[in-house]
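Single-structure report; data block below.
Here the complex is missing one protein chain, while the rest keep their positions.
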Amino acid sequence: MQNNGSYQMRTDLALEARESISEADSELRGVRVEEYYHEEEDIHVTKVMIDTKNAAKAMGKPMGIYVTMEAPAMVEPDDGYHREISQRLAEEIRQLLPDMEIEQSILVVGLGNREVTADALGPQVVDNLFITRHIVKEYGKAAYNCEKMNLVSALEPGVMAKTGMETAEIVKGVVTETAPNALIVIDALAARSIRRLNRTIQITNTGIQPGSGVGNHRNALTRESLGVPVIAIGIPTVVDAATIVGDALEKLLEEEKDLAGIKCREKQKLNFAELNNMYMTGKDIDAVIKRVSYTVSEGINIAVGEAFLPE
Amino acid sequence: MQNNGSYQMRTDLALEARESISEADSELRGVRVEEYYHEEEDIHVTKVMIDTKNAAKAMGKPMGIYVTMEAPAMVEPDDGYHREISQRLAEEIRQLLPDMEIEQSILVVGLGNREVTADALGPQVVDNLFITRHIVKEYGKAAYNCEKMNLVSALEPGVMAKTGMETAEIVKGVVTETAPNALIVIDALAARSIRRLNRTIQITNTGIQPGSGVGNHRNALTRESLGVPVIAIGIPTVVDAATIVGDALEKLLEEEKDLAGIKCREKQKLNFAELNNMYMTGKDIDAVIKRVSYTVSEGINIAVGEAFLPE
Amino acid sequence: MQNNGSYQMRTDLALEARESISEADSELRGVRVEEYYHEEEDIHVTKVMIDTKNAAKAMGKPMGIYVTMEAPAMVEPDDGYHREISQRLAEEIRQLLPDMEIEQSILVVGLGNREVTADALGPQVVDNLFITRHIVKEYGKAAYNCEKMNLVSALEPGVMAKTGMETAEIVKGVVTETAPNALIVIDALAARSIRRLNRTIQITNTGIQPGSGVGNHRNALTRESLGVPVIAIGIPTVVDAATIVGDALEKLLEEEKDLAGIKCREKQKLNFAELNNMYMTGKDIDAVIKRVSYTVSEGINIAVGEAFLPE
Partner (left out) sequence: MQNNGSYQMRTDLALEARESISEADSELRGVRVEEYYHEEEDIHVTKVMIDTKNAAKAMGKPMGIYVTMEAPAMVEPDDGYHREISQRLAEEIRQLLPDMEIEQSILVVGLGNREVTADALGPQVVDNLFITRHIVKEYGKAAYNCEKMNLVSALEPGVMAKTGMETAEIVKGVVTETAPNALIVIDALAARSIRRLNRTIQITNTGIQPGSGVGNHRNALTRESLGVPVIAIGIPTVVDAATIVGDALEKLLEEEKDLAGIKCREKQKLNFAELNNMYMTGKDIDAVIKRVSYTVSEGINIAVGEAFLPE
């Protein structure tokens, strides 16, 4: 509930949204599900749209669009940093951004802690962006020889243990002062399963809502709290330790039929206090973060930089 | 005048202030100069106080206090990171801060570019601060077992080339949102002489005023622009390339008496365009920055953390 | 068995050694156990000495000395980086080093991957060492104004995924070329229990022997393989994921008496392939590694630098 460590984990809401949709739900009024598969790139996209307040209540999630891109190739080394994934990511981002026919000012926020490898996704994405706002402000669009271009700015707010401030306080202040038209927020997520690590990209236009609605809204990065659209992009890079222990146990118990009866009792006991501040990640996490962050920043560069081309 | 590089240099105003005070000036009404020497630590302190608008106009600097600590030991390795210098720095900081008898909320801002060694002073100072604001906000002072304590927060805004935003925009937004009582801003400076590199600490309560009054106030970090007192701490870590070439030439010409007549003409020509985006620094700058930033952050920790002691 | 990731874990042999000593063992000829407690610093030291080949065979470990310092304070922030722990560490190191009455040339090797926070202990220890070999070689001892002093050098060999070479190949080459009298090797370890994370320092004069004797000796860093004494210092900073899942399950099963009978079967199944390349660590690992590495490097500086004092 409270976390003063230097690494605060959010779980992957978008993925959850998709999975919690049972057959019954999908016939629920107000919920639409679309799926498509890009064969050439081996990318599977699932899009869940929650369109009404009733549906949001039934789903336990805010109204909005939740996109999950499953791209197994992302974990594997590649000469060109998987530009094909960046291209598809750019398409999804552009659909969630405000009217891209006119010029927009986009602030990209890289959440997380640069000093903790598995949490450095946001900061590393920000490192590779093509930043233009200051140039256009100073010299005008002429600097880039094009009639129309977006203003891109970026912020790495840092973590509360190092700043003493809520991330939302810092972001809100900067949004108020620089008045972007939209935010893109990047964060590393905690997956609920090892199999998803570094393989999926979650994109949503509902922003970031920590604490799953437990009343603590001071940390929210949403259109409601900030006054502008907020696209959140997340990639699961760690697994919560308690989750993984629970999963392992469950798998075991499933195979032992004679234990089925005590399942509930046991799962309850798995709330080992000592696992609370732990996370699990892969041994090659440094190489993965470096590669994946490049794929994401290229995706953003393509999505908001396309206007650079003379028209 | 404009700089889109990732490293923007400010020259050392405080030092300048002291040096530009000729004998005549010091009898000027509204300017006071104090000097004292801490023999044990070999630290020489000069304090220039500009008290009136007339004096400020005559001096070409804002009203306020300009402190220069000369500590030759600072460049040399030391087992304890020169705690004696941190102590003296803390004393000077406390004199410029608002009423420290009551609790204060202090925001420390580390200017500069972490990726450029000579410009990493601000970010590295911020790395070693004792941050308390979030703890006190969450648990109250009880968390530290003391009746009174300051709230310390910290921000590393980054450089314009990477954020697309003026530093002042970011800082102003965060100040508005988190409402600290005072700011302490740290920055690496460009010295006018190699002899001063990494040997002096400049402290002023006039904040940071870029562009030396050329009308460009959007970058100011001052009480006027931010609404709260701003203490600026700077250490010269580089020398401007054009300056050093000019100085070398001047030195030479002084020795060549027959050249005295052409001095002006020559100095004028030294505005080599190609030197404009260059800076000069020492070959051991990585070790120096690491050591000096620790001395400064300890100074700040002592200055604002003293209230931690139970009273 | 094989690991091509960029983070290779060794488990904590010294700790194991202590724990595997049952009462019966301790009466074994050739095994001595000493324990002492430094009350002021709250440091518990256990020393296991395996003196004979028979005892080594019985214990399944090489002959030598295994020291475990338990210092619970190490995980907590402290103004002075726990100098009291560094002092006690220095004492233990000196007892294992060759004759320190005469000058020695010591090579410190920082194992691990700087880019993976939990594995950066070795590289960060090396960052804070007081290196003297090159100075003495160039200017003689006169440079330090002392009659006797050790030559300290340091190496950060990197990990196989980035070098393409076994660590042992790199270290052996450097030892052959620079001929130190002894090695001190630092490494982050995988603990078998969360409770031990970042709380104990393991010191042994048996060096590093990967693969627990399975015949693969090409990676050994030992007196046998390198020709000089090798002191290994390790601190558990991660927990192996498979281990933690196993432990959690065992704890659970212990409480469910009716499950006791199926214990073995279940534990067998816990060898989930997907956990093989995972590790678990604390969310504040960045702050912990920074602090602990400083404590260790100060310990080494005290141990091998004491001769600097004029006698």
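By written order: A, B and C. Residues from 1 in each chain.
One rule holds for everything that comes next: a residue touches a chain if its C-beta (ideal position, glycine included) is under 8 Å from a C-beta of that chain, and two chains touch if they have at least 3 such contacts.
In this text, all values refer to a predicted model and were calculated from it rather than measured experimentally.
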Neighbouring displayed chains - absent chain, whole complex: B, C
Hidden-chain contact residue, picked from the options C:45, C:59, C:97 or C:160: C:160
Chain not shown: contacting residue from C:44, C:94, C:141 or C:172: C:172
Contacts of chain B with the absent chain, listed as residue ranges: 3, 5-9, 113, 115-117, 161, 194-195, 239, 241, 244-245, 248-249, 251-252, 255-256, 259, 262, 266, 269-270, 272, 274-275, 277-287
Positions on chain C contacted by the hidden chain, ascending: 2, 4, 126-127, 131-135, 138, 151-156, 158, 160-166, 169-170, 172-178
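The criterion applied here is as follows: only the chains that are shown with their structure count from here on.
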Separation of mean Cα positions, chain C and chain A [Å, integer]: 38
Inter-centroid spacing, chain B versus chain A (mean Cα positions, whole Å): 38
Chain B and chain C, separation of their C-alpha mean positions in angstrom: 42
Residues within chain A bordering two or more other chains: 161
